[in-house]
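Left out: one protein chain. Kept in place: all the others.
Labels for the chains are A and B, by order of writing; each one numbers its residues from 1.
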Amino acid sequence: MRTSTKVFAKVYLWVLLLVLYAPIAFIVVFSFTEAKSLGNWTGFSTALYQNLFNGSMQNSSGLLAAVKNTLLIALAASVVATILGTIAAIGIYHLHGRKKNVMTFLNNIPMINPDIITGVSLFLLFVFLGISQGYMTVILAHITFCTPYVVLNVMPKLQQMNPNIYEAALDLGATPAQALRKVLVPALRPGMISGFILSFTMSLDDFAVTFFTRGTIGLDTLSTYIYADARKGGLTPELKPLMSIIFLIILIVLLVINIRQSKQQSDKH
Amino acid sequence: MNKRSSWALPYFIFLVLFVVLPLLLILMYSLQDASGNFTLSNITKFFTDKDALGTFALSIEVAIENTLLCILIGYPAAWILADNKLNRSAVTVVLFILPMWINALMRTLATAELFNMAGIQLGKGTLLFGMCYDYLPFMIYPIYNQLKKMDKSYAEAAQDLGATPSEVFRKVTLPLSMPGVWSGVMMVFMPTVSTFAISEFLTNNKIKLFGTIIQENINNSMWNYGAALSLIMLVIIGITTMLQGGEKRAEAEGGLI
Partner (left out) sequence: MQENDLIIKLEHLSKEFDGVKVLDDVSLDIKKGEFVTFLGPSGCGKTTTLRIIAGFTKPDAGSVIMEGKDISEVPPYRRPLNTVFQRYALFPHLDVYDNVAFGLKLQKVPEDEIEKRVKRVLKLVSMSDYEDRDVESLSGGQQQRVAIARALINQPKVLLLDEPLAALDLKMRKDMQIELKEMHKKLGITFIYVTHDQEEALTLSDTIVVMNEGRIQQIGTPIDIYNEPVNCFVADFIGESNILKGRMIRDRRVAFIKHEFDCVDEGFGEDVKVDVVVRPEDIYFTTDPAKCQFKAKVNSCTFKGVHYEMWVDTDTGYELMIQDYDPYPVGSEVMLYIDPDDIQVMKKEREFNSFAAKVKGEGRVEFLDTEFECDTQGFEEGEQAQAVIRFEKVDLLDHEEDADLTGNVEFILYMGDHYHLTIKTDAGENIWVDTNDIWDKGDFVGIKILPGDITLHKVASGNE
């Protein structure tokens, strides 16, 4: 391959990355200044970070509550989705023919549906059933769009797994419950973990579904908080350091996972 | 062994309750008036409502433009990323997927602020740019995946049979990577049509997309009309999914980690 092609390719990738990361970098940079509006540089300062952590900002309780809600909902939804999805994946793996196709089809629907459809349809469900909306309905809604991804991540592990290891455990005297705990779960663990992480991040990221299922009790997650905040005009300045911190955490987690994974793969070869 | 298939049962019940029933409710509500009587007026209302039809057409237009833009910019990127000679680092790939994991609202707000600072008027141009920025990773990743798992010997065989590099690309690599492009289209097109909030931020509320009018109707307690608009969206999803098996999107997204 010609060097010019190589240079062109490199330049293309890096320019694209530059553009992709510009807004994020923009937020991070302006989190270190005190100005209220983005893009207004008034000198380096960590005041916004301090405000965020010591709670001395306006309406700090609202933002902190939103962060807390976001994390709690994500945790609850991804734990339930991981358990439900793993059991479902084992079941679907052992189904045959039409039943398997039906389950696979149903499992695909939440993944194909845009968020707004999931949100509206669940909103109508809760209205129809007369369930008052709040934490529970948001968590249920998040479980609905997370579980398919757990199924999807556990399924390949089932396919790679020697189909006889469950039976081998029974054969050696394990009851079905013991076989599940001591053999199946360890074998499926990598898929369960990636399903869990995927669920957790998707739940953190969600806006539309939460927006429609949170009801009118004033429940806010970070996304709905930002939305309301932005519509009021003018973001709460402390969101900038908060976003920067979240971005940093996600960056580190994803890089660690991926580097570890590619290491494992190269170890095996 | 037979018993383990029954483990799918709880999830089946869950899916019926939280996926199938809600979708049926969209159908039911869209065929009812506010007092619960059967009517087609919600559907006919859409087809006679100039504003709604205009928004719908604009949404489809923006979605098509955005999808094309994403392919145009994303395909070369995916191709470079998947080529061992041009890119050896897995980290570069992660850097391209990473923005997917950051709250889309935050990223959109930041983009809009960036435009503001640069003094660029918010409008259709910034909407397209912002959308493309938001959805580009969803196009790059499935194409990259498809190219990466493609057997190198196809390209080698084509070369062996006398194809020039550009012919190899046009006649072998491109057709074989089409499934990836289609998954990318699935992940970009429908979400673009249905976004709300994002389009508001990027155009300072000047341009409404279809998602926004659904949201407005639901929020203003016009559930039946909101449901009817959702139904129209569902029909389009049904059609695009039929055209291109729905598992694609699922596979592509599920493989992110």
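Basically, contacts are C-beta pairs under 8 Å (C-beta built on N, C-alpha and C of every residue); 3 or more make two chains touch, one makes a residue touch a chain.
Computed from a prediction, not measured in an experiment: that's the story for all the values here.
When you scan A:V15, A:I165 or A:A228 for touch with the missing chain, the hit is A:I165. Of the listed positions A:A174, A:I193 or A:V253, the one in contact with the omitted chain in the full complex is A:A174. Contacts to the hidden chain, counted on chain A, fall at residues 96-97, 162, 164-165, 167-175, 178, 182-183, 186-187, 189.
To be clear about the criterion, only the chains that are shown with their structure count from here on.
On the side of chain B, the complex with chain A involves touching residues 1-2, 4-12, 14-16, 18-23, 25-26, 29, 73, 76-77, 80-81, 83, 85-87, 90-99, 101-107, 109-111, 113-114, 116-117, 133, 136-137, 186, 190-191, 193-197, 200-201, 211, 214-215, 218, 223, 226-227, 230, 233-234, 237, 241, 246-247, 249-251, 253-254, 256-257.
Of all the residues in chain A, the ones that touch chain B in their complex are 1, 5-6, 9-10, 12-13, 16-17, 19-24, 26-27, 37-39, 84-85, 87-88, 90-92, 94-96, 99, 103-104, 106-117, 120-125, 127-128, 140-141, 143-144, 147-149, 151-153, 166-167, 194, 197-198, 201, 204-205, 207-208, 211-212, 222-223, 226-227, 230-231, 235, 239, 243, 246-247, 250-251, 254-255, 257-259, 262.
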